[in-house]
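Excluded from the complex is one protein chain; the other protein chains are retained at their positions.
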Amino acid sequence: MNAAMLYALTGAGLFALGLYALAVQAHLLRKIIAFNVMGSGAFLVLGALAHRAPDQVADPVPHAMVITGIVVAVSATAFALVLMLRVQSETGQPHLPEQPSD
Amino acid sequence: MMLSQMITIVLLLAGAAFFLAGTLGLLRFPDVYTRLHALTKADNVGLGLVAAGLAIQAETWAAMGKMALIWLLVLLASATGAHLVARGALRRGIPPWTAR
Amino acid sequence: MGTLSPDSPWTIWVIFSPLAGAVFTFLWPRRARLAVPLVALGTVGSVACLVWQVAELGVQSHALGGWAAPLGINLYADGLSAMMLLTTALVGAAVTFYATEYFRRASETARYFWPLWLCLWTALNALFLSWDIFNLYVAFELLGLAAIALVALAGSADALTGAMRYLLVSLLGSLTYLLGVALFYSTYGTLDIGLLGDLTAPSAASWAATGLMVAGLLLKTALFPLHFWLPPAHAAAPTPVSAILSALVVKASFYLLLRLWLEVFPVTAAGLGHLLGLLGALAIVWGSLQALRQTRLKLLVAYSTVAQLGYLFLAFPLALSPVAATAWSASVFFILSHALAKAAMFLAAGNILRFAGHDRIAELGRAPYGVSLSWAAFGVAGISIIGLPPSVGFAAKWLQLEAALAGGQWWWTLPIVGGGLLATAYVFKIISCVFSQNGRTSGTNGISWRMEWTAFGLSLAALGIGFAAPQLLALLNSGTPLALHEVGSAP
Amino acid sequence: MTAFYLGLASFLLLNLAAGMWRILRGPSEADRMLAAQLFGTTAVAILLLLAEAMGQPALRDVSLVFALLAAVTVVAFVRRAWRPATEEHSNDA
Partner (left out) sequence: MDGAVNAAAWAFDALLVLTLLWLAWRVLMGPDLFKSIVFFIAFGLVMALAWVRLRAPDVALAEAAIGAGLTGALFLAALSRLAAGERIANAKRPVENSDTGKSTRPHRGVRMVFIAMSALFFGGLAAALLSLPAEAPGLTIQVAENLSTSGVSNPVTAVLLNFRGYDTLLEMGVLFLAVVAAWSLTPAPKEPVSPPGIVLASFVRVLSPMLLLAAGYLLWAGTHAPGGAFQAGSVLAAAAVLLLLSGKDMKANWPEWPLRVVLGLGLGVFIAIGLVMMLIGHRFLEYPLDYAGDLILLIEVAATLSIGVTLAALFLGGRPQRDERK
């Protein structure tokens, strides 16, 4: 149970927490924040497992993947915020209406 | 234990003491304005001491210069932040604490 | 597996002509009217050359940046990718032709439709060619964001809520898929699909990664229990966008699931295959019943997509029998037939909607004469959806029935045939409006011949390509390891 | 020496955790934003210590970025997210 595995489990924990919050919270801004936490969790899993490389140097490929992921996450978040504000201006409330028919 | 390491340890401990004071102030003080004092003053002095302590161990002058620059930037940022928060709080009518 | 001729340039042009077009149309929106046909021609031309190369010389690949597999990213075009690229090119070109007319008056939305649509086309082509699981994640994200932005372009309240719900589902699916990528990379140390295929062996980590990836992809393919987001988004989007979404975007995540199932996932368990088949059958029944209940035309067509997607998933249990190759070819044919027919249906429905001003099925009877060609297109597309000869849909259903009977799993024939009957029901529910003579012609004349002929052309293509089935079958088998995946043979 | 640096970094992390209590309880939004600024300063100190402890001088660039960006969130709060006085007390009741 070295440090890398500790951080990997934390990443998994963050992902599960985000998943729970995503399912429970109704406010759209809270859902977007939950996605950010889930994204950080997934990247932490990736980055922590890269730390297992021998002799104190971490594997650079997952680091590049995480940086790409962070930039993708921030652009998705920015777009989601703009869309949320548009939903609020059209429907008057920052929630998704209840699904009328399945 | 070389002399420089002794000085570093002393400076770092002093820095930690100031950080502790800052945090205690933040938790214990009654209103926004007093907490601003605790936060801005104590923490920045704490950071200055930590930076100074580490600068002694720094291998090149450039590293020392960079640490000094970091400290100055943090000073600038927290001073502005403190001013903005205080002015905003005053304008929003948060009453300053007065000893009853 | 065919000769692996290195570095075909066409794989690059297929991806970067639409991307360059997207940047151009964003920088010079007023010159989009000239640039878009050029870019569309360039893309379709390079897709045609690539498909010809794959058919003649076998698998094409391109080591990007000059780095070999484990370190660099490979582009890889085999029979399966060629078929998907062909479908995307056909439907994409038709929708581009339709959209130039559809957005003629709404220049404000058109200014942003072209960069978004060309980005989506790039993402589709990049997804079908990429041979690297993390690269597929980035292409997936590009695809999702472009599709959601296009849905939100309609600007109405339910378009925006549909787009928001689609965004939440898309982000959740991508993050789950990313977690699967993290697990696979941490276990096997490579991201290349080919290398992963040789290394994967059943272990706790690879099972978890498979489960995560399958869950993420099912969410984005809107398979039965997870289909709630599809109808509102597809119905509320502008007409050309609905056609693109139902015909192409939903198929991209199925293609990815199929590619990973064939190449990467450790020995595919019979249980998971049968579960997917069961969900597919439920999707067919539930989607068709919901389609029958709908009162609005575009929602009916959207629920028909949910139903037709079920057919694709029937291939998973059928492939667990010695006739796996027939089962996989059937589902790829389904992708082609549904793409063409559903695009035609949505374009026709869009014409009717624009002409009559509303799409409430009950009152559609009064407006059959203004857009008679669109009604014809809807009917002909219905033939392919139902699966009557000589359409490609019929060829696909025939192959699937053949695989079901030859593989000894006769019970799968029930959803196939049942689905056909239900499809007949909801198609004729619409066609019957034409024969009810209670109408005087009403509605604006905002329909140009281009829009009607595109819909009709696509429906004819869905009918006509049935004749080219043998050539398509040959193309599909050049380089795709379809036959390899009989039960028990290690990948 | 490294153990001393790491011990000190842990102590500062405790300080950080204590600051969080102010975010939780802080009566007014200004208090919460104060605590966020505390995090910035403490994080810079922790980073400088870690740079020394882990022997990676590159971490000083990270603390430089922290120092530069500490102001962005505070200014964003003051200029945008600070709601007018009337509403503020109601939601914290």
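When the chains are written out, they are named A, B, C and D in that same order, and each has its own residue count from 1.
Please note the rule applied: contacts are C-beta pairs under 8 Å (C-beta built on N, C-alpha and C of every residue); 3 or more make two chains touch, one makes a residue touch a chain.
All values derive from a computational prediction rather than experimental measurement.
Q: So which shown chains sit in contact with the chain we cannot see?
A: Missing chain, whole complex, touching shown chains: A, B, C, D.
Q: Consider the whole complex, including the chain that is not shown, and state which of C:Tyr76, C:Tyr102, C:Tyr166 or C:Tyr185 touches that chain.
A: Checking each option in C:Tyr76, C:Tyr102, C:Tyr166 or C:Tyr185, the one touching the absent chain turns out to be C:Tyr185.
Q: Using the document's contact rule, name the residues of chain D that touch the chain not shown here.
A: Given the touch definition above, chain D has residues 2-4, 6-7, 9-10, 13-14, 16-17, 20, 23-24, 29, 32-33, 35-36, 39-40, 43, 46-47, 50, 54, 56, 58-59, 61-62, 64-66, 68-69, 71-73, 75-81, 83, 87, 91-92 touching the missing chain.
Q: Please give every residue of chain B in contact with the chain that is not shown.
A: 73, 76-77, 80, 83-84, 87
Q: Which residues does chain A use to touch the chain missing from this display?
A: 2-10, 12-21, 23-27, 29-30, 33-34, 36-37, 40, 43-45, 47-54, 56-68, 70-72, 74-79, 81-86, 88-89, 92-94
Going forward, only the chains that are shown with their structure count from here on.
Q: Round to the nearest whole Å and give the separation of the Cα centres of chain A and chain D.
A: 22
Q: In whole angstrom, what separates the CA-based centres of chain B and chain C?
A: Whole-Å distance between the two chain centres: 58.
Q: Counting only residues that touch at least two other chains, what does the list for chain C look like?
A: Where chain C is concerned, no single residue meets two or more other chains.
Q: Residues of chain D touching 2+ other chains?
A: If we look for residues of chain D contacting two or more partner chains, we find none.
Q: Using the touch definition up top, name the residues of chain C that touch chain A in the complex.
A: Those in contact with chain A are residues 134, 138, 141, 145, 148-149, 152, 156-157, 160-161, 163-165, 167-168, 171-172, 175, 178-179, 181-182, 185-186, 191, 228, 290, 293.
Q: Show which residues of chain A lie in contact with chain C when the two form their complex.
A: Per the touch definition, chain A meets chain C at residues 15, 22, 28, 31, 35, 38-39, 42, 45-46, 49-50, 52, 61-62, 65, 68-69, 72, 75-76, 79-80, 83-84, 86-87, 90-91, 96-97, 99, 101-102.
Q: Can you list the chain D residues touching chain B in their complex?
A: Contact set of chain D toward chain B: 1, 4-5, 8, 11-12, 15, 18-19, 21-22, 28, 30-31, 33-35, 37-38, 40-42, 44-45, 48-49, 51-52, 57, 60, 63-64, 67-68, 70-71, 74-75, 78, 82, 84-85, 88.
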